[in-house]
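Every protein chain of the complex appears in place save one, which is left out.
Per-chain residue numbering starts at 1, and chain names A and B are given in the order in which the chains are listed.
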Amino acid sequence: MLAALKRLWHKLGSPRWFFALTSFWVSLLGWAALLFLLVGAVWGLAFAPADYQQGNSFRIMYVHVPAAMLAQSLYIGMGVAGFIGLVWRMKLTDVFIAASLPLGMVVTALALFSGSVWGRPTWGSWWEWDGRTVSTLVLFFLYVGIYALREAIADMQLRARASALLAMVGTVNIPIIKYSVEWWNTLHQPASFGLTQKPAMPSEMWLPLLVMVLGFYALAGFVVLTRMRAEILHREGSARWVGEWIAGRRAI
Amino acid sequence: MIGSLLRREWQILRRAKGAVINPMAFLFLSATLFAIAAPALVIQQTSQGASAAGILWTLVLLTQLLALDGMYRRDFDSGLLEQLLVTAQVPFVAVLSRIFMQWLSTGFIIVLASPLLAVLLGLSVETLPATAVALLLGTPTLSLLGSIGASVTVGFNRGGVILALLVLPLFLPTLIFGADLVEAAQAGRDFMPQAYVLGLISLGALALAPFATLAGLKISLEMQ
Partner (left out) sequence: MGGRMDRRAQGYLMYFDSFADFLQMGKHGLYVWLAYGSTALVLLWTWLSARQSLARVTRRLQQQAQLAARAPASAGTKMPAGAVSASEREQNLARSDESET
């Protein structure tokens, strides 16, 4: 059992094995993302009943909440990958970090933007220093820090180790930052209705949200895996298996 | 071993007086700038408690940031750092003593100077002990977490901006609880919860920072 696990672990670290495994998953996730996002968007936009307090502006939730969740998950994923990469010297983890960093940054910016657009009709201003807003903004800066660090280091291996280290440190700090921002928020936030204490949503409201969350995560899976595959081809360009794979493909 | 390491660090500190004086000059200069640019926040006695506490902590953060950039640079350039990490029986302790000395030369001096700074920024005299306590409990976090960023960026030509990007988000909890502690003291409220949290954060940083710094220094030394 243990030996089998160990073998799997080593296999997981091999770019070649990973590349072969993901060719199926990447298309599955791509189609799933397309399906879920279309169904969820139509459901959320046209079928879900309007909120009795916020009216139709609450429909923004269906794109805002999944983006915010994904933004955080991707950073934590980078932190975990960084830990694994530092401890077990696995090459694939840096490929993962390189692939999810741009996506995470974009998705965090998207969550901030849609939150701001939602805040205008709900709170009456485009920007409110709400606790969750601040946490997401700090998350964005954490992403930017790692991005800047990666840009500054030319050597591939050192870049991998430095960004893994900082992703790890950032991930350890995320709960502390969230907790302290919440503390700060309860002191400074003028009572705003609605968003901070969410009433239990009826199922016709949260089901589309669930579909959208699945869609966002499937899309993230598709994007990260595709970028990882591209990065693996780039890094392993002269390995024999890459040549064989290239030879088996029609020209594009 | 720890004694000799600390003695060595102390001698380095004594030779580089600028490392102590310059950040403090910056701190007081920027406090002056604040008083001139935003007198409503500092001089006038309206709602001053809240903003003065916030300004004080923001300036402390920026001062620390400025000092952190040089934390390992001189030894890194001269090759002393590599020597130190190779020769020290426990590199962990060497790193820790460097962090301690960095704190002694900035955080601790800021604690000593805090009454003057607090009065300049318009905090009441009764708040001074609480301000000192807040700084005493909070500034170690700044040195510890800052050391991680400094260790990774020491090999860069212009590491200052990246250091700020990496480290300032991590300083946020200290800023929040530190400013809130001073504010609570100014308003006459109980500030023990904030003090506990500041201490806890420092302890957490103490557990994390030396290892991460060591890893960061190794990366930077390979970059050379």
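Heads up, the rule we're going with is that a residue touches a chain if its C-beta (ideal position, glycine included) is under 8 Å from a C-beta of that chain, and two chains touch if they have at least 3 such contacts.
Bear in mind the structure is a predicted one, so any value in this text is a computation, not a measurement.
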item	value
Which displayed chains the hidden chain touches across the whole complex	A
Hidden partner chain, touching residue among A:8, A:87, A:156 or A:210	A:156
Hidden partner interface residues of chain A, rising order	14-16, 30, 37, 41, 43, 45-50, 55-57, 59-60, 63-64, 67, 91, 103, 106-107, 110, 113-114, 117-118, 120-121, 156, 204-205, 207-208, 219, 222-223, 226-227, 229-230, 233-239, 242-243, 246-247, 249, 251-252
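Throughout what follows, only the chains that are shown with their structure count from here on.
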item	value
Length of the line joining the C-alpha centres of chain A and chain B, rounded to whole Å	32
Chain B residues touching chain A - in the complex, by the definition given at the top	145, 148-149, 152-153, 156, 159, 161-162, 165-166, 168-170, 172-173, 176-177, 180, 197, 201, 204, 208, 212, 215-216, 219, 222-223
Chain B partner contacts - residues on chain A that touch it in the complex	86, 138, 141-142, 144-145, 148-149, 152-153, 155, 158, 161-162, 165-166, 168-170, 172-173, 176-177, 179-181, 183-184, 187
